[in-house]
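Every protein chain except one is present and positioned as in the full complex.
Up next is chain A:
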Amino acid sequence: MLTKLTHWSRLKSPWILHLNTGACNACDIEVVAALTPRFDVERFGILLKATPRHADVIVCTGPATRQMKDRLIRIYEQTPDPKFVIAVGACAMSGCVYRGAYNVLGGIDQVIPVDVYVPGCPVRPDAVIDGVVKLLNKLKG
């Protein structure tokens, strides 16, 4: 009963933490744009949170620079279970144009496990919403 309830509430209000790990900012502003009136993700119960301790879903942008690696791991560990990671943008998926640069690890999945990949450079806000919805469907199933 209780697990059913938590499962239900988890589906209804995924709180996200937005983390920039060396992105060029374009993906970041598109994630923020998804919160503003035109796209308005709050109608799905998606809320942007400021601290990892409140979040269910980490939305990562950027190719994971060397200096951000430890921080990324720390933030992942601070997020309470069950946690999910969405890699937003070509950078977070594979490194994008920065692939091969000396300070870039190339993709978030080199550092932490990723559940959903959202392609695009930058992603459209609708794609971010779609990614979160896909994740929710995955949880339902």
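Basically, a contact is a pair of C-beta atoms (placed from the backbone, for glycine too) under 8 Å apart; a residue touches a chain by one contact, two chains touch by 3 or more; residues count from 1.
Basically, contacts and distances are computed from a predicted model.
**Student:** So one subunit is absent here. Using its UniProt record, which name fits best from "Ferredoxin", "Group 4 [NiFe] hydrogenase large subunit", "Cytochrome c oxidase subunit 1" or "Quaternary amine transport ATP-binding protein"?
**Tutor:** "Group 4 [NiFe] hydrogenase large subunit"
**Student:** Among A:57, A:86, A:104 or A:129, which one is in touch with the chain left out?
**Tutor:** Touching the chain that is not displayed is residue A:104.
**Student:** Which parts of chain A are in contact with the chain that was left out?
**Tutor:** Counting over the whole complex, chain A touches the hidden chain at residues 17-20, 22-30, 32-33, 36-38, 48-52, 62-63, 65, 67-68, 71, 75, 96-98, 100-104, 121-122, 124.
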